[in-house]
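The structure appears below as structure tokens.
The complex appears here without one of its protein chains, the remainder shown in place.
Should a chain be cited, it is by its letter among A and B, assigned in written order, with residues numbered from 1 in that chain.
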Amino acid sequence: MKKSVKYICENKVFSIGIFIVSISVFIAIFAPWIVPYNPADAVPKIRMLHPFRDASHILGADYLGRDMLSRIIYGIRISLLISVASVLLSMAVGGIIGLLCGLNYPGPFDTVLMRITDIQIGFPFIVVAIIALSLVEATIPSVIIVLSLATWPAYARNVRSSTMSQKETDYVAAARIMGAKNGRIAFRYIGRNLLPTILPTVSLDIAGTMISESLLSYINLGLNPPIISLGNIMADGASYISTEWWLTGVPGVVILLIVLGFNFIGDNLQRKVDPLLNK
Amino acid sequence: MEENNIIISCNNVKKYYPIRDGIFNRIKDWKHIVDGLSFKLEQGKTLALVGESGCGKSVLLRLILGLENVTEGEIYFKGKSVYDLSEMQRLTMKSEIGMIFQDTLAALHPRMSIMESLKEPLLLNGMKDRKQMEKVIIDTLECVGMAPDFLNRYPHQLSGGQLQRIAIARALIIDPQVILADEPISALDVSLQAQVINMLIDLQESRNLSILLVAHDLAVVRQIASDIMIMYLGTIVESGKSSDIYKNAKHPYTKVLLKAAPSISKGINNEPFHLDLKVGDTPNPENPPKGCSFCTKCMEATERCLLERPEPKEVSPRHFVSCLYV
Partner (left out) sequence: MKESSKHNENILEVRDLKTYFNVGEGKVVKAVEGVNFSLKRSKILGIIGESGSGKSVTSRSIMRIVDQPGYIAGGEIIFEGQNLLEIPEREMEKIRGQKISLIFQNPTTSFNPFMTMEQHLKEVYLTHKKGATKSEARKRALEVLEMVGIHNGAEILKKYPCEFSAGFRQRVFIAMSMILEPDLLIADEPTTSLGITLQAEIMEALCEAQRKTGISIIIITHDFGVVSQFSDSLFVMYAGKCVESSPKKDLLLKPKHPYTIGLIRSVPLLEERKSKRLKSIPGFPPNMAEEQIGCSFSPRCEFAREKCFKDTPELKKVGEEHFCACHYPVDYNVEDDTKLEG
């Protein structure tokens, strides 16, 4: 524990990442208690209020006169929930598929699933998302699933190749000799080596998914109002972008900051969690 | 020889790997990796299997351990065929065999601490009590001369000699009757080699262990082996008591090995390096010679050697040589 604290303090980039991400997680969790106003309340008097003009509406208000700060706080809550959940989902699905394929290689299960993965990779994500979201209604769960379509093949491929190479190692042979069965070997021996290699991609993927979510909302394929996500806020402001830039700019900067935070963590996480890299 | 004394016996064991080719991956040919091996390992004895890389000695260990299946032949553990045993019996068999790998760093899980790695065999043998486990681990570490403060470290933080001790400790921790050791000391420094050899001798005496030792160097097994088998290209060319091999080698390949091994006494006597082998590469196991496996390299080979496969001949009690001209 002491070591981790020391590491974080020594590594500036990592600590900035941790700082940004923990603040946004805090905001996401306690959003209902920290918002100054109800984000759905429209006050016509303050329509298009510029940021930093009025101390009670520090980030201004949108075209309906809704407080921007409150909307962004709720937006962070939803965007973070969606991107984290979607990456966890794709990690679980991709990871398990990759593990099973790797163990099954060169069997029929592996062949079939890997061809499916190849096909999925062959389609550009945006096409997949458009098709999927035109078939189903955009709710929070459906958006989570659609977004995870973009990331799971990478996990499956990664985990599969690592499993395949680990299957041949001496330590797995040693475990077999000691009498370990397949399940134990898969999770205790092979699984343990997967996590440290996957973790950095996880935080990078959360950042990427956050951008994808905003993108989907921006082209009106994502979540519909009254659900507020950072992408939604930007989409709302898009029509006024030439005159009232801050309606898209402020949530954009927030996305940028959070994405940056996750990327900073991603780069350094492996060094932290992997005992192999600790001398 | 009493039959109950025999721990492991192999009877004409063969292992062929398919060579696949073409669009449909059809089996084109077979690689003869292990080609008809028979031997017996007795209780409390050390049997050394000596051969150069690629002769199939590591594959043989994998076959005994059940990591791979034999193509032909039988392997018996305490009189029961390894492949007849039910799954449960097979697990108990594994608790009676300890294995020491050649590359100890690769044989320990890189992200498990030494403690966890040593706990695994105990957990898999159904031990549950944590205190008891810790006691067993610390006792075993003491056996191999290690202090318990290494337990929380990871394999890459230890030196080669320390890793080798941990590997031996892991093999011993389940109190096995047999130890299979694949080149246990070839990766170690000279001063540590002697420590490990001594340790194996001590352990064998105190626990009445049987050891099957695989090595590529005849000098290394000199100190420890009671019986020696010389393996070449999947077959045993000569086997016998250790004194038979060192003092009375009959097979040309054994003689080559003895002559090629560098030694201090040869240095003192200014003996030059010399190799009585025909120039050229060792034959490929894909296409083994029809006659004697050694005929392509043997200086004394005649036409008969190319065509006729020699059978093991008993030249003196328990000393077998597979050569047509002995």
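Criterion: a residue touches a chain if its C-beta (ideal position, glycine included) is under 8 Å from a C-beta of that chain, and two chains touch if they have at least 3 such contacts.
Bear in mind the structure is a predicted one, so any value in this text is a computation, not a measurement.
Peer 1: Which chains here touch the chain that is missing from view?
Peer 2: For the complete complex, the undisplayed chain touches B.
Peer 1: Touching the left-out chain: which of B:Asp21, B:Asp175 or B:Glu271?
Peer 2: Counting the whole complex, the residue in contact with the absent chain is B:Glu271.
Peer 1: For a quick check of understanding: of B:Asn69, B:Asn198, B:Asn287 or B:Ser316, which residue touches the chain that isn't displayed?
Peer 2: B:Asn198
Peer 1: Which residue among B:Ile114, B:Val256 or B:Cys323 touches the omitted chain?
Peer 2: Answer from the full complex: B:Val256 touches the omitted chain.
Peer 1: Would you write out the residues of chain B that touch the absent chain, in ascending order?
Peer 2: Residue positions of chain B that touch the missing chain: 52-53, 159-162, 189-195, 197-198, 201-202, 216-220, 222-223, 246, 256-269, 271-275, 277, 281-282.
The rule we apply is simple: only the chains that are shown with their structure count from here on.
Peer 1: Between chain A and chain B, what's the gap in Å when you average each chain's C-alpha atoms?
Peer 2: Chain centroid spacing, chain A to chain B, equals 51 Å.
Peer 1: Tell me, which parts of chain B touch chain A in their complex?
Peer 2: Its residues touching chain A are 62, 65, 67, 90-91, 94-95, 97, 99, 101, 103, 106-113, 120-121, 124-125, 154, 156-157, 170, 174.
Peer 1: Would you mind writing out the residues of chain A in touch with chain B in their complex?
Peer 2: For chain A paired with chain B, touching residues are 169-171, 173-180, 184, 189, 192-193, 196, 274-276, 278-279.
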